[in-house]
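Take a look at this one; I'll ask things after.
Here the complex is missing one protein chain, while the rest keep their positions.
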Amino acid sequence: MSRQKELPLTKRKRARALPYLLIAPAMALFVMFTFYPFIRTILLSFALTNKSGNFTKWVGVDNWVRILTKNSFWSVVGITLKMAAVNLICTMLVAMVFALLATKKVKFSKAYQTMYALPMAIASSPAAAIFLFIYRQKNGLLNNILGTNISWLTEKPTAIWAVCAMTIWMHIGVSFIFLLVGFRNVPEDLLESAWLDGAGPMQRIRHIILPMASPQIFFVVFMNIASSFKTFAQIKLLTQGGPANSTKTLIYYIYENAIINGRFETACVQAIFLFLLIFLFTRIQFALENKVVHYQ
Amino acid sequence: MMTARQKKKVKSGTSFAVKVILGIIFISPLIVGLAFSVQSEAALVTYPLKLITENPTIQNYLEIFAKVPLLAYLKNSVIVCFFAILGQIVFSSLAAYAFVYFEFPFKRQLFSLVLITMMIPGEVVVITNYVTIQNMGLINSYLALILPSLVSGTSIFLMRQYYLTLPRDFKEAATQDGCGDMGYLFRIATPLSIPTISSLAVYLFVQIYNQFFWPLLVTNKDTMRTIQIGISFLTTSDIISYGQILAGAVVAIVPSVIIYIFGQDYIIKGMTAGGVKG
Partner (left out) sequence: MKKILALALALVLALGLTACGKSADKTGGDTNTDSTEPVNVVLWTYYGDTNIGYLQKIADDFNASQSKYTVSIEFQGTQAEMNAKIQSTAASELPAMFNGAVENVAMYANADYCAPLQSYIDADKDGWAQLDGTWDSIRAAYCDNKGNQVGYPCGYSYGGIFYNEDLLTKAGINAADIQSFDDLYAACEKLVGGGYCTYGVGFHPDGFYFNAALGREGIQAYDNGNGYTGDITKCLYVDDKTVNNALTTMLTDYQKLYANNLAIAFGSDYQGEIIPQFASGDCALFLGVVSMTTKILKSVDGAFKVGIVPMVSATENGKRTGEPAGGTGTYICNNGNEAQMQGAYEFIKWMSTGDQAAFFSTSTGYLAPNKEAYDSTSYQKYVSDTFPAISTVYDSLAKSDDSANNPYIPISNEMKAANLLAIQTVTGDPTANVQDAIKTACESIQEAIDLYNAANK
């Protein structure tokens, strides 16, 4: 009797510990490589550091006051928001159109499906090499085609769009793939019955495909918010934040302070600010999740 | 008079052509890179530029390979990607499963932590992590290259999103059939999630293959370096030929494009095999 009683008890204990065990490996790695350094970042934002990024003395909220009262900081925040919005909206729109175009499988549909996603397989430095060739003023491809003589990357009105164009081009592929998987998972019979009910293509998209794939869409938006704010390599490789800081985003500012100038406490304040910015937008998105997303 | 069938054929033919042309425009930067990498420096400074050259040359490629041990770098990139992706898939499946199928204290808080990891800018944590890796004595090892990439909030979140779409009654039915939690995860949930896993794998491949600063920090020796460092070595200020820069870019692009096309094939197979029905 006693054996029978004990077994379910240990089993229940095991069952209670199981979810923690499943999460443990991931959490251990997060603690080591994300949370520990981030907590250090938070602490250092209230201190001064030497060039090696080590603590030298506490200064309270001085760093925060110093940075947040500077106009140049807020202009960087403005550029960050502008570029993130452009990247997010354009990436989502184009990826959505591509995914809808490719949803239906026909003979050789793999041809265009492959092409729509291909840029995702390309690392930023080789991509930048190609875009530099396209954008360069003298003998540049774009100027050749348009018959213009514009220095795309060094003139204020064009530089930000040139960087965004490359970023969007690189980000579309991933979003496209995730959306495509979502759209293709929409059950065929649902679409068929809708078609029999006389629903046109736009109606099918609006009323069936988009709601049914909403978890995937939700994920892609979430992923793009973070990646739009964290776009870095393109800026570093194409403009280094120039001309006259017109493409300098928070993430590049952080890199400049932490890596180039060795001003870690400044980078820490800016990193936390960027974190809060992404956090805020993600919260807004999550607040919308329950209203919009359809789980089966 | 066209029959309805012919009309339909023409219509689908046109839509196919439009889709392909769109695709070609979309990947035109790649075609540009490839086309101009086989041109001599003289051809690259003529006006107007010609996409197709009459005398292509592989000189640029020969010089690139003479300068950088690209194949050795490529091997390292592939090793790092393989283990990091494998790790991410295993760890994220386990964690996501816990978040979807269990109720336990602090679940919400723990999941929030996972999401928060995606919002932390890597540029500030990288130096602290470098010091950590140094303290562990792992400089110049594959482990140093792989460890921080073994887990990511993105992959856990994606797997969770997928498990959420799996109907609950699958689990109930499995439990009634005497299938335990782990049994359900490995026998039912994982096979069903193959399309998601494979798209995640392709996504992760690109992310990890793309890394530059981290591999540069934790490796000093040529034998441990990855392909992106090789490319930056070529483009660091004292190269004079744009053709060579483009050739280097193409060399870095080709392996990931091949892996991508192969991986994409896998996604499609996965999608037909594990098609989720509502």
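Before moving on, here are some points about what is shown:
Think of it as A and B in the order they're written, each chain with its own count starting at 1.
As a working rule, a residue touches a chain if its C-beta (ideal position, glycine included) is under 8 Å from a C-beta of that chain, and two chains touch if they have at least 3 such contacts.
This structure is a prediction, so every number in the text was calculated from the model and none was measured.
The chain we do not see here touches A, B in the full complex. When the whole complex is considered, the residue among B:Val20, B:Leu34 or B:Leu86 that touches the unshown chain is B:Leu86.
Note that of A:Val65, A:Ala85 or A:Ala244, the residue touching the chain absent from this view is A:Ala244.
Screening B:Tyr130, B:Phe157 or B:Phe205 for touch with the missing chain picks out B:Tyr130.
Residue B:Ile146 is the one among B:Ile146, B:Val202 or B:Ile227 that touches the chain missing from this view. Looking at chain B, the residues touching the absent chain are 45, 67-68, 79, 83, 86-87, 90, 127, 130-131, 134-135, 138-143, 146, 182-183, 186-187, 190-191, 213, 216-217, 220-224, 229, 232-240, 242. Not every partner is drawn; the one left out touches chain A at residues 48-53, 56-57, 59, 66, 72, 132, 136-139, 151, 153-156, 239, 242-245, 256, 258-263, 265-266.
The rule we apply is simple: only the chains that are shown with their structure count from here on.
Each chain gets one centre point, the mean of its Cα atoms, and the points for chain A and chain B are 14 Å apart.
Those residues of chain A that touch chain B in the complex are listed here as 15-16, 18-20, 22-23, 25-27, 29-30, 32-38, 40-41, 53, 98, 101-102, 106, 108-127, 129-131, 133-134, 138-139, 141, 144, 169, 172, 174, 177-178, 181, 184-185, 187, 190, 212, 215-216, 218-219, 222-223, 226, 230, 232-233, 250-251, 254-255, 258-259, 264, 267-268, 271, 274-275, 278-279, 282, 295-296.
Against chain A, the residues of chain B that register as touching in their complex are 12, 16, 19-20, 22-24, 26-27, 29-30, 32-33, 36, 44-49, 91-92, 94-95, 97-99, 102, 104, 107, 110, 113-125, 127-129, 132, 147-148, 150-151, 153-154, 156-158, 161-162, 164-165, 167, 181, 195-196, 199, 202-203, 205-206, 209-210, 212, 227-228, 231-232, 235, 242, 245-246, 248-250, 252-253, 256-257, 259-261, 264, 267-268, 271, 275-278.
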